[in-house]
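All remarks here apply to the structure that follows.
Only one protein chain is missing; all other protein chains are in place.
A, B and C are the chain letters, set down in written order, and residue numbers restart from 1 in every chain.
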Amino acid sequence: MNGYELIAKVAEESREEMVARRRDYHKYAESGWFEMRTSSLIARELTNLGYEVLMGEDVCNPEDRMGVPDEKELEESYERAVAQGADPEFVVRTRGGKTGVIGILRCGEGPTVAMRFDIDALGVYESDEADHKPMAEGFASVNYGTMHACGHDGHATIGLGVAKALMAVKDQLHGTVRLIFQPGEEGVRGAKGIVMKGHLDNVDYFLSGHISKHQADDPGVFVANSYGALATCKYDAVYHGFAAHAGGSPNSGKNAMLSACTAVLNLQAIPRHGGGATRINVGRLIAGSGRNVICDEAKLELEVRGATAELNDYMCQHAERILKAAAAMHDCTVDIKLMGSAIPLKSDAELAERVRKVAEEKMGLVHDKRDTFKSSGSEDCSYMMQRVQEQGGQAIFMRLMTTMAAGGHNRRYDFGEKVLVDGVKIYAGATLDLMSE
Amino acid sequence: MNGYELIAKVAEESREEMVARRRDYHKYAESGWFEMRTSSLIARELTNLGYEVLMGEDVCNPEDRMGVPDEKELEESYERAVAQGADPEFVVRTRGGKTGVIGILRCGEGPTVAMRFDIDALGVYESDEADHKPMAEGFASVNYGTMHACGHDGHATIGLGVAKALMAVKDQLHGTVRLIFQPGEEGVRGAKGIVMKGHLDNVDYFLSGHISKHQADDPGVFVANSYGALATCKYDAVYHGFAAHAGGSPNSGKNAMLSACTAVLNLQAIPRHGGGATRINVGRLIAGSGRNVICDEAKLELEVRGATAELNDYMCQHAERILKAAAAMHDCTVDIKLMGSAIPLKSDAELAERVRKVAEEKMGLVHDKRDTFKSSGSEDCSYMMQRVQEQGGQAIFMRLMTTMAAGGHNRRYDFGEKVLVDGVKIYAGATLDLMSE
Amino acid sequence: MNGYELIAKVAEESREEMVARRRDYHKYAESGWFEMRTSSLIARELTNLGYEVLMGEDVCNPEDRMGVPDEKELEESYERAVAQGADPEFVVRTRGGKTGVIGILRCGEGPTVAMRFDIDALGVYESDEADHKPMAEGFASVNYGTMHACGHDGHATIGLGVAKALMAVKDQLHGTVRLIFQPGEEGVRGAKGIVMKGHLDNVDYFLSGHISKHQADDPGVFVANSYGALATCKYDAVYHGFAAHAGGSPNSGKNAMLSACTAVLNLQAIPRHGGGATRINVGRLIAGSGRNVICDEAKLELEVRGATAELNDYMCQHAERILKAAAAMHDCTVDIKLMGSAIPLKSDAELAERVRKVAEEKMGLVHDKRDTFKSSGSEDCSYMMQRVQEQGGQAIFMRLMTTMAAGGHNRRYDFGEKVLVDGVKIYAGATLDLMSE
Partner (left out) sequence: MNGYELIAKVAEESREEMVARRRDYHKYAESGWFEMRTSSLIARELTNLGYEVLMGEDVCNPEDRMGVPDEKELEESYERAVAQGADPEFVVRTRGGKTGVIGILRCGEGPTVAMRFDIDALGVYESDEADHKPMAEGFASVNYGTMHACGHDGHATIGLGVAKALMAVKDQLHGTVRLIFQPGEEGVRGAKGIVMKGHLDNVDYFLSGHISKHQADDPGVFVANSYGALATCKYDAVYHGFAAHAGGSPNSGKNAMLSACTAVLNLQAIPRHGGGATRINVGRLIAGSGRNVICDEAKLELEVRGATAELNDYMCQHAERILKAAAAMHDCTVDIKLMGSAIPLKSDAELAERVRKVAEEKMGLVHDKRDTFKSSGSEDCSYMMQRVQEQGGQAIFMRLMTTMAAGGHNRRYDFGEKVLVDGVKIYAGATLDLMSE
């Protein structure tokens, strides 16, 4: 039995273990920077398998995290994690939202292969309908308002399956494996800090991907080469003014709502760009305390996007200037906070071709009829890929195809669990190939 | 002992009873259209005293109420009222927010004298500091977030004291007494409906007033002639658009936030009026569901004011047109709802003078050094006064001066309870004078 | 014949001379900073009468003038003045818009009495209808688009009549006379600079006024005490951006029109003031060069007003901040230029009463039935009065009543010339009284 066959065997034999693990993660869903229970269990498993494990500030400097919830919420989440069965030994290192885990396997000289698996859930209320499978089979989220509606429970599970399979072929590997379990992908908040910590430096090959809905009448289980997605920045802007009685002395106030509203309108007036698509949206605006009080605080939640990193930068620069000018306009101040960011995905065709070939020829998997897959939305894995590519390495973002009960971010989302086994075969098979030399 | 002396005696002897009643109302504070416990207790007392009592739809047609909370809140409030000791016999008539009570005393031929006492609390979180007297003496509000921070607990108590005192001099009265206990004065929501029901028709004399802070070094306990206050209209405007993904197809959305923001800015551009002061304020704006979703709903809470009813009408007409045009601007729709309104106060000097004289000469009370008192803010008692004056009657709005721990609407508000006795003397003394003929 | 009788005689005998002079000024109307021909003729007359004469930079430092036209226009205007009969000796000192004249008469010890006569015309196209008297009698403006439609031709004429009358009673005067012929009153541009030059320092009494329409059935020919008029500031704001092709690369542009438009809207949102009336108006907006070019220049002409100098300052501060923030909003720059300003008029009642008495008792003139006259509009004479009053002097602004063919600023404006004689009597009579001591 060669290495590829061994990997396949491990993957197949892990099927039940993986399904159970995925359902456990699903039931105790944790959203960005709250993945404390999840991180502790991943760290324990990696440790048990024999991986060198990084946690807490070794994964990401706290100040490089974006869109971190407030202290009180983090502490409540920590208590919940402990109560819901977090591993006591490891969970302490996640306190304060220092989530995420990296497992390292050193196998002497050879290339470094890094993989990214994201682990966070979403702020979605899971369906409680009887025919929603997680409900029917008892693994629907018990954390009300938090749900794995984007398959990251599957991604984390595949990552641990890969860890196990690679350990089984350890002797045939040359070089270093880095398995990155990333927090806070939703809202594109977590990847950049891990890049800043240096974990994507000196990487020769980088593999990542996302569970996606398969095409009808297409037996394909993966697309090796995925690209696209708009670059984006997410901001919160809070305007501070001064309250006053609207009848008696409106002149004593500083109207934060006027600043916010003129910002909303003028942001739309960022010129369309001759070089490609751009986007701007203020999705939420909360302002004021009472009808007869000059509004003294207004909060905007907004995002910009661009077809390229440059177009997104263009939007960011204009948006930040406009947000500030709108404050000055009505004698208010504004706090602008970057809550997340991503750049477009760009897979290396050569690596994609190589991974495809291994999966088809060595692992016996069928490729989707489409050669490439254009992503919509945004994915902060893009920062990891960019760093690898800048330094001469190759990177791909793949699509792992399976059945799906409903679209991503939907409260009835659920995916066919067969993808867990396929996923392990693809990642681990590719890694074996890349590290055989 | 003449009638005036008898009134004074009853007032003095009721001091403790009134203090206890005021503190009970304070403890179980109920805001506009929720005054169910309060109404039931007022109705019971009036009935016990021998008054003819009107409640529910006999006080105000439900559809003439403005700014009524939703059904669910009304029902919860009803349950709370029952749990907190509402009178079971009377409280049923208030279910659904049909609050307010009118007590009538018929004494044969003679003028009709109406009085208005408002009974609702505010949406204020009462201070829990140990030196806040209601806290120290155990009558701070147990209804979290609701507080009698404007003295209406005192007004209601004075009203019942007047009812008792007048009953004591019933034989000397000629004509009809109408004691109106009005709900929903805060937000100027309740008076107009009572006027529309006809309770201010055929009134010869109308007395009303408000507890106010006395001046340092001024022994005066009342001002008979108060005027002013701006006319006002309060609106809620809800914009409805259509949600869409802000990255994928912003063009499929209809952006309710853009309608709301352009409304906010353009409302400010209603021309200043050459004929006098006007005001416009959007005090609250809540819009949108998520950062990356085109906003499909936005709610504005706004108000306009004018130095006269005409100036206020001018503002209303412009505001309504602008609110609608802002909807059309971004292909949205808007629901505009009038949530409250008031006109300026105008006291009749002749009646004020007569009441002053009675209070000074017959009741032995000292008038404030100021002949008149200019009110700020808005007061919907103005509608009652206007109706009386239109039909040839006379009306006044008085100020009852006392010590005060903090300003109106402040969480540390509290007033010197001596005003309860003074108040009964003024109202009841004046009524005796007016009905002696 | 006493001094008052002598003044009356001179005034009556000057009637034809004054009518001719007024019509000459009317025919060769010159607007603000263009009053070169007019200034030269005034200077010649004052010189001939024996006055000490100040012109050019002795009247006002060039940099203290507001709203000065550009060099080219000033030069064209100078050439026109010369061609239309300016006095060659004096006109040279007005070149470059250094208009205005001051005549001084020193009569030993005694109070200083200053008078202000404004001399500029308006940018109005005079009626060419046959029944418009200046047309019918051949003195309609030959300077197309410039017209004395506010009576300053009369003011200047009265000023010279006063100069002549006072010279006739010189022996009876004690103190100093200052006759100020002010340029650029329209647009409130000229007074402040003359004040800054010190010409209103150490003035004991200050007289000024305006020709106004008499009341039907009121034989009165003057009101000694006029007050009111809003404080105001006039601004020009020019936004500079960067042009770009609107189809090809709108992103390369900086859109000055967007800055201008957001300024216009946000200026309206300066909070109404609890302390009194305020005004804001952008009266003109000129922006852009072509339909398909991103606008690179936009000019606003605006004004603010306030019932008091403080309210006007409040508006100025807000307006200037908003104008600048609007530039920053779209990455443009803005040049803001103060084009004129005035404060409210406030006449001293004591001086008004004294002047009234002299006019009635010594000059035989009938006072208007109104004791005081409230002015609307703005008048920069207010700055002169303020300086005098600050230093302990007294100042009045009078109304000289006469018939009027149409309202001020109308193209059919014309006034009954009898006011010229009355005006001389009032000013000169009052001066004699003030300087007799």
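Miscellaneous remarks
The criterion applied here is as follows: contacts are C-beta pairs under 8 Å (C-beta built on N, C-alpha and C of every residue); 3 or more make two chains touch, one makes a residue touch a chain.
Predicted model, so just to flag it, every value in this text is computed and none were measured.
Within the full complex, the chain left out of the display contacts the shown chains A, B, C.
When the missing chain is restored to the complex, the residue among A:R65, A:H245 or A:R279 that touches it is A:R279.
Touch with the chain that is not drawn comes from one residue among B:G103, B:P134, B:G253 or B:G377, which is B:G253.
Among C:R106, C:R284 or C:K418, only C:R284 touches the chain that is left out of the view. Contact between subunit A and the unshown chain involves residues 265-266, 268-269, 272, 277-280. One chain of the complex is left out; on subunit C, the residues touching it are 187, 230, 232, 234, 246-248, 250, 257-258, 260-262, 264-265, 268, 279, 281-295, 298, 301-303, 305, 339, 376-378. Counting the whole complex, the residues of subunit B in touch with the unshown chain are 248-253, 255, 258, 262, 265-266, 269, 271-275, 294, 314, 318, 321-322, 324-326, 328-331.
Throughout what follows, only the chains that are shown with their structure count from here on.
One copy, subunit A, sits rotated relative to the other, subunit B; on C-alpha atoms the angle is 180 degrees to the nearest 5. Over half of the residue numbers found at the subunit A and subunit C interface occur in both copies, marking it as a same-residue contact. Subunit A and subunit B have Cα centroids lying 54 Å from one another. Centre-to-centre spacing of subunit A and subunit C amounts to 70 Å, using the average Cα coordinate of each chain.
Across the assembly, subunit B contributes residues 265, 268, 279 that each touch 2 or more other chains.
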